[in-house]
Every structure is written in structure tokens, then in C-alpha cells.
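Missing here is one protein chain; the remaining ones are kept as they sit in the complex.
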Amino acid sequence: MAEYKWPEPEKRSLIGKRISRVDGPAKVSGKAKYTYDIKRPDMLYGKVLRSPHAHAKIVSIDTSAAEKMPGVKAVKVIQEPGTEIKWAGDEIVAVAAVDEPTAEDAIRAIKVTYEKLPHLVVEEDLSAAGDNAKPAAEQTAGEPEKAFGEAEVIVEGFYGLPVITHCCLESHGSISEWEGDQNLLVHISTQAVSNVANQIGRPLGIPAANVRVKQDHIGGGFGSKFQVDRWDVTAAQLSKMAGGKPVKIMLERDAELMVAGIRPSAYARVKVGAKRDGEIIAWQSESWNTGGSGGGGSPPLPYVFSVPNKHTQHTGIATNTGSARAWRAPNHPQGCLVTMSALEDTAARLEMDPLDFFLKNIELAGRFAEVYREEFAIAADLMEWKKNWHQRGAKTAGPVKRGLGLSLHTWGGGGHGSNCDVIIHPDGSVEVKMGTQDLGTGTRTAIMMVAAETFGLPLEAIKLMIGDNQFPTSGASGGSTTIGGVSASTRRGTLDALEQLFEKVAPSLNVQPADLEAVAGRIRVKSDPRRGLSWKEACMKIGGTAITTRGRNPGPGTLNSSGVGGVQMADVSVDVETGIVRVNKVVAVQDCGLIIDLKTAESQVYGALIMGVCYALYEERIMDARTGRMLNPNMEFYKLAGLGDIGELVVHMMTGKAYDERGVIGLGEPPVISPGAAISNAVANAVGVRVPSLPLTPDRVLAALQYPDREGGSSKNGGNDAGI
Amino acid sequence: MRAFEYASPTTKEQAVSLLGNSWDEAEVLAGGTDLLSLMKDGCVAPKRLVNIKEIRELRGISAGGGGLRIGALATIQELLDNRAVSRAYPAITQAAEGITSPQIRSLGTIGGELCQRPRCWYYRAGYGLLATDEQGEPLVPSGDNRYHAILGNAGPAYFVHASSLAPALIALGAKVRLFGPDGVREMWLDQFFTTPLTADDRETALKPNEIVTEIIVPTALGVKSATYEVRQREALDWPLATASVALSMSGDRVRVARIVMGHVAPRPWRAAEAEQVLAEKAVTEEVAQKAGELALNGANSLSRNGYKIQLARVAVKRAILMAARGGRG
Partner (left out) sequence: MQRDEKMKEKGSGLSRRTFLKVSGISLSVPVVLGHRTIKVAGAEVEVYGPGKVPIALTVNGAKHTAEVEPRVTLLEALRHELDLTGAKRVCDRATCGACTVIMDGKPVYSCSVLALEAQGKQITTAEGLLRGDRLHPVQQAFIDNDAQQCGFCTPGFVVACKVFLDKNPNPTPEEIQKGLGGNLCRCGTYVGVRAAVAQAANQYPNRKGGGNQSTSKGGR
């Protein structure tokens, strides 16, 4: 049996190198087809009428005018009169028409009346939540009361970050069409190609086996595209009503921001107890959040550092807003911001360099303490921390103040269940088929690299097919589990196939199969590399029937594992007259085990840092308390950073011995956890006070400067009357 | 977007004949970057669109003895690329630079930039220009007004005028020419802007059957000018407050100053008191700061936009100092 392990470092021809993503040409030329781009023959365009009210009961629905309109092929009431609507933007009625303008006109012609009910859409003020606040979790460890009594320094603070959305550039949606009344073809924008059939088959009353699911490319998911949504089921229902014609429903931008996923907020009052020498001994936190009308989970507090004596209490607030979905590293950025801010504030009170303070307590970080220590040394070097750090708020001339901040984070990232078929044809061509998806993380490239590495072939010799549920199932792309899963299943499948090929080839070279290796397009004898066959010649020995193997994860051998640590440092400038924050530089030092493609791995980290700049400085879902509506369901006031807003980014991947040996570990999520905390800490260092809540907008910064002791610091008339 | 009919006349006479007597009949299409968004959001629903981009006489920028003539169809990019403008009128160039999207600059016209509608999120969400609820109660004063007016905000209008160029042009003494059924009208650009009293009013003196044809800016001999924007992002972003300053100098002393703030009121806001404090003085940090304070003397914050008062003060101060340095930041 094959030995399931990664090639030794010196024998790797592709793994660990910077390889350009294989679907790059399709993407840069506009030829890559996303679900949004699919146009099927006779396709109808679906549009959805949504509730303008955050909380209401549907009284009546009149679709008669819409139904009579020329070009309208189907009208479907999604929620009947009498139904209680719990957030603005919820689906009421959908139509399918021959083109978009007609569908829009039809939506406008539908009359719905509502009975409005009281709503709650904001949650920053816990005391205003009333019955919507539900105690969620309470935990005590050690003896917090006693520890606070022994503490020489006690620091209290308020920290928070608002709800943000996923804002996928390709909105959610799908195209459904029927072949007969039992077979459905679905093109869908999804993070889980292998999981769709079951989810959509059930509500439609057809077996999952009758559902064919396809997706070539996806324009962003970030955790919001695991599930089949109501609008997807609706598209299939409209299609059936229209005689099976394809019906496409892709969300409008405002709906995408209102109903297609949020990251829960987090607000917390924190108390930290420490010794004068910097030892952290006690933690107390009272936190709350909202994840929409359902729950939003609770942030891990304190994050990473296992403070020996702690008391934590969390409250979930149900609001009349769109529901939470997994958002890149669920709950970690929130836990991280609250924890790292509180600890940085403690270091500042102690007048300690936070780097020294964190290192002093690094054993509390548990399993990865040593990783963090190594990473901090590298990060400090790249940031020139010791040269550039100053005590909080140290005065420099002029209105622009500069500061440094840091943070650390952890994540799992163990490989998910994954299966693939590997086929070596007698003519030497190679196929790999897997029911996975490439979110833009480089999954295609990584699978092909692993297969090509095993076979000693160039990348382009591998024909890879993904994005179709007729291929062997592979897990959802979430939790940073994809790379570990697909690389391992591919490695096992290709090693098994290669072993079968060796068995066919060995007799002709008068050696045992185990004496062979596949290197540089040849099957050759390990002890005498001149003896061998070209790949093509070797495959001719296969005979008439191709070699087919099934690669699996989990499986034998250690190809992947779980658990990483990373650290980040930020350098910012703050104009204290305008409150405008600019990121000068962010350093990320990240561990992720064995890296398959260094180029796309680095891109993941760069991307995470940029997403981090977005939520640190700009992003927030803004709800209007009175109307219950989202005020910024667009990309004009739901602000993302642009190319000129991100400063210099430096990424250092921990590779080599002790890191590679752990096998492949996921990377997509961990580096997005720390930027908010590192940037917030840098701003506090620059201006001398904590700006309690993200995003660090001018109103919040000026309010914090003017009223350093006020809780929240969101723009409740922030900075009014401050002098120049 | 609701259906409409479309015409593309080649003369201004044809254009105004195609327009209607009320706003719901027809809209003028120039750059389209704002109008099409307004139509998609259902804020306006004209029955006809009159595309004026084929009217050649509305194009072009020319600088001569009489000053600067900017055709209504000149794009923001053309304005930025014009050396005569950047040399003599840095306030205009700096204001245009704040529109950081090359795509908007290439499509957007000067006429459209001046006539664009408020970005107030209540207005864009369908609550009307004055942003009222079903009972007619204003939503802004007690709502989320972080981007709303701090001056001229006693109601019923609370939005800020979105133009970035208007403050600079007004500071430089620009006039605007309009063309309608009765021929040409010319007025100070300052007087072109109005504060609506009803939801059916607009923010300018333009009538439904008129078009803007050109902007005339007088010569800027001996005038130092600058625009300072407080803007959060380098990516396309609305300023939180801006100030444009034009200083007619006599030696190193200010003879006459014009200071106009943007994004602080339902119209570009002239700061007369601040202008006076600069007269007959050399520009110093102290004088500029004093002017900034005076410029915001009448400011009133709504529930959560007080910070903008500070931002506007800083914008005025910094624009004055920039202008005194010859338009350099």
C-alpha cells in the first residue's frame, strides 16, 4: 500500500512554490462564468417583492394586476396573509417574466397591505433592549472575586463592533429549470456544491438524487452561501409554474445587504485585573450582541488568553433585522477586538510596551505560545516595533499622530471530508473529479498542484473538474477546511493511482513497483534514474481500461492537521483635528502548516488584512431606529476600502521545519481576526485614548478625544463643539 | 426603473422644447451617474429623458481674457486635465480631484455635478426630498443624521448639497447661464442654489424646461484659491465637509476673501463673517483658525452630526492656509 505523506521538502517541484492560479486567464478576460452570468435558453427573470417593514403582519396581497401583465409567466406568493414578518427585506411575493424590466414592472404592480408591529433594530444600548435581551451564557473559572481583590491594577473599558454584512460582489441566487416534473437542474452561487441537492430537493418534494447542481465560479461567499435560501426554492417553484423554463433569481444589491448574511455585533464591558509586573490574573466581561431575529452565538472571551480567574456573561438581543450567517472566522474577530483592546488598555495603564506585556503572559495562550513568541519576534522586526513604539499618546507636533498596535489570533482549519476520482487514461491523460468549489481561494490550483506533484507532471497535464454534484462529494468551503480536505483526498487518490501505474510498469523495467518514482514527466527507477519510461510510454502499459481510484479524506497517513496561530501589527496615522485614520502599514505573520501554493496563500492573507481594514475603519450596517430600515443597503454608504486606503501590507508565512510537518491547515479565516484589534490598538496608541467602537470613523474618534470616559463613543453628537 | 421615452436633440432649442412644464414629465440626461441611480431607486420617474450630450455648443472649456467658460457638458476629467484651470483656479482642480473615480470623472459633467440631487439616505430610500414619515413628520432630526446639515438646517430641508465643485466655483465668483423657452438667463452661481421648502421643490433655480448651458468664472488675477476636503476614503467617497477659499491679495494681505463650505447645508454655504475677518490681514494660522470658528458661528448640530462642525472649521482653516500658500496643501 502506498505511504500517505507529503514529499520531502527537497523533492517538491510544485508544492510550496508561488504558482499562478489556473483560472486566472478566465477571470481576467471576463470569460469565467459565474451563476450571475448564466443565461439558459428561454430563461425567465425572477424578482422578489420584499417587506418594507421590520416587523409586521401581512394583511392582504393582491397580485392580479401583475398576473395580467404581458410577459409575466408566473407569480408566487411566498408568505401568505397572516404571516408575521420579522425583518425589512423579507420575501413576500416573487414573479418570473420574460425580461428584467417586465419583472420589475410586475413587482411594482403587486399590492400588499401590512399591519405594522413594534420593532427593535438597534442593540448598542443593552438597557433599551427590554424583553428582546435573552441571557445566553455565563461562565466562571477560578476565583475571579478573590483575584480582583489581589490585583494591583484594575482596568475597565467598553468595547464594541457593529453588525457588518458579507457584501458578496456576486449576490446570492440561482437558476432552476425542470426536466419533466421530477428532475431539477440548478445553477447556484454556493459554498457547498455537494450539499445543495438535499436542501433544495426536500422543500420541492423530489429526491436529492434527481437534482443536478452546477457552479463554475462564485463571486464571494465569506460564509454566507452555505445554505439553499428561500429565494432559491422560489425560483424552482416559479420554474415549475412556468412549465419548467429556467428561472433566474439573483438578489438585488439592497437585498444582498439586508437579508443575505451579517456578522453579529459585539459590545462588552470588561474589567481586567493584573499585577504591577504585568501578570494578568483576572477577567470579567458582560457582553451582548445581535445576530438578527435568531441567535448570533457569543464571542469567545477572553480570546486566546486563558485568564485563570474569570467571570463572563453574555446576552443575545433579538432584533428585527436580517439573520446572521457565518462570517469569515465566526465570533473570533469580535472576541479578539474586545480582548486585545482590554489587554492593550491594561498594558497602557501599566505603562508597559504591549509587546512585552503580551509576551509576559504568552503562556496563557496555551498550545501556540511558542508559535506566537516566534511570530512576534519576526513581526517586531518587520515593523521595527522597538524603534517605532512609544508610550500611549506620546506627544508629537502637528495634528497627525502616529501609533502602533498589535494583536494575535488562533483558528482550527482542519480538513473537511472530501472525495475525488482520479483517472489515468492509457493515453497518459489525467482527470481529477471532485464535488468541491473554488471560492477564489485557489482551490482548483491547489488540487492540480497536488495531483501534478504526485505524478511528476506539469500542472497543465491535469484535467480538473469541480463544481458539479455528479462528482464525488466534498465538504462545504467554510471554517478554512477546504485546503486540508481537498489536498489530502487528492494526494491519497493520486498516490493510489500512481501505485497502480507502478504495478503495470514495473515488470517492463524488471523492478518492483516500490522501486519506482514519478519525477519530471518520467516513471523511473529510484536507484538508477536513467532507467525509466516517459509518462506517456508508462501509461501505455495500463492496457485498455483506465486506472481509476477514489481519494478520500479522512484517510490513512497524516496529511493535514488543525490549529494555527498568527500575530499582526498595525501602524496608523490619525489626524486629531478631523478624526481621520489612515493605515500606514500592517504586518501579518501567519502559521498554516504546509503551504500548497504560496502565491494564493499570501493572497488570502493580504485579502484578510484588507477586509480587516474595511471593518476597522469603514464598514457598518446602519439601521434606522424609527423606520426599522437599513439606511445604507448600497455600496455608497456601506463603505469598503479602496485601493488607496490600505497602506503597505507585509505578509510573512511561517514555513519550513516544525511548520510543514503538521501537514496542510486552512488559512482563509485566521488572518481576518486580528486587524480590527491591531488597528484599534494602534489608534489608541496614537491619540492617547481608546476609541471604544469600530469602525474608527471621524465622529467616533473625535468623540473619544473629547469625552474619553464616555461609553460607546458612537456618534451620539460626537465631537460637538470641540475646538480646532 | 420605470419605462420612459428617450430623445437626443442636437440643439438647446430642441432640448428645451422636449422638456416638460413639470418635473415628472421629463428629466435632462447628461452624465447619467446620478440620474439613472435616482430612477433605479424610484426617487424620480420621468416620462421622458432628454439626452443633451449631442448638443455640441454645450461642450468644451475655454480660458481667455474674460475668464473661464466651462460648458455644461464638460466632464470632470476635462476640467482636471485643463492646465489653464489648474494654473489659475486651483480650488476648482482640487475640488475635482476629490471625485476620485475616473469613471465618474469621465461620465460626469459640470452641469450634472451642480444639479445632482441630495444623497440623503432617507430621500434615496423613498421618504421624499424632505424625508418625512407617513404622518409628514421629519425623519432626519431624530434619525440617523450623521451625514446631514449643520447649517441652514432649521427645516424642512436637512440634507446637504452634494456638489463638490459648487463651493469652489462660488468662491471664485462664477455665474451660471441657463437656457429655457424664454431664452438665456444668467445669475450668480451662489443664487442658483436654493433650499427647498416642499418635497416637490428642487435645490436650484432651474425650471423644469430649462437647462444649464455654461459656467462663467471671472479671471483670477491676484486671486489665490484652494479647496480642502475632509473625506474618509481615497476610494470614491462623499466628503464630510469641504471648504473652498478665494483670496484676492494685495501684496501679502488679503483684500477680499470668499469662503464657501460644502456638504454642510442644503446649499453651498457662504461664510460671510469669516470672510470679513480675513480682510486687510496677512494670513496666519491664528487668523485662519479665527475664520474657521466664525464660519461655523451659526451652526446647529442635529442629534448625531455635531462632529461635522469641527470638521468644517478645520476645512475652512486648512483651505485658507492652502490658498495663502498658492493652493498647495
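Labels A and B are assigned to the chains in the order they are written; within every chain, residues are numbered from 1.
As a working rule, contacts are C-beta pairs under 8 Å (C-beta built on N, C-alpha and C of every residue); 3 or more make two chains touch, one makes a residue touch a chain.
Because the structure is predicted, anything quoted here is derived from the model rather than measured.
The omitted chain makes contact with just one of the residues A:K5, A:R18 or A:K68: A:R18. Residue-wise, the contact with the chain that is not shown comes from A:L609, picked out of A:A236, A:L609, A:V687 or A:A703. For the options A:G295, A:P308, A:G642 or A:P708, the residue in contact with the chain missing from this view is A:G642.
Hidden from this view is one chain, which touches subunit B at 1-11, 13-14, 16-18, 20-22, 25-26, 29, 31-34, 36-37, 39-41, 47-49, 51, 53, 77, 100-104, 106-107, 181, 209, 234-236.
In the full complex, subunit A touches the hidden chain at residues 9, 16-21, 23-34, 36-37, 39, 99-101, 167-171, 217-220, 222, 252-253, 382, 439-442, 585, 598-600, 602-604, 606-611, 614, 634-636, 640-644, 646-656.
The working rule: only the chains that are shown with their structure count from here on.
Here subunit A touches subunit B in the complex through residues 101, 104-105, 108, 577-580, 617-618, 622, 624-627, 629, 631-632, 634, 636-637, 639-645, 697-699, 702-703, 715-722, 724, going by the rule given at the top. The residues of subunit B lying in touch with subunit A in their complex are 1-3, 100, 119, 121-122, 124-125, 127, 133, 139, 142-144, 146-147, 230, 232-238, 240, 289, 292-293, 301, 303-307, 309-311, 313-314, 317.
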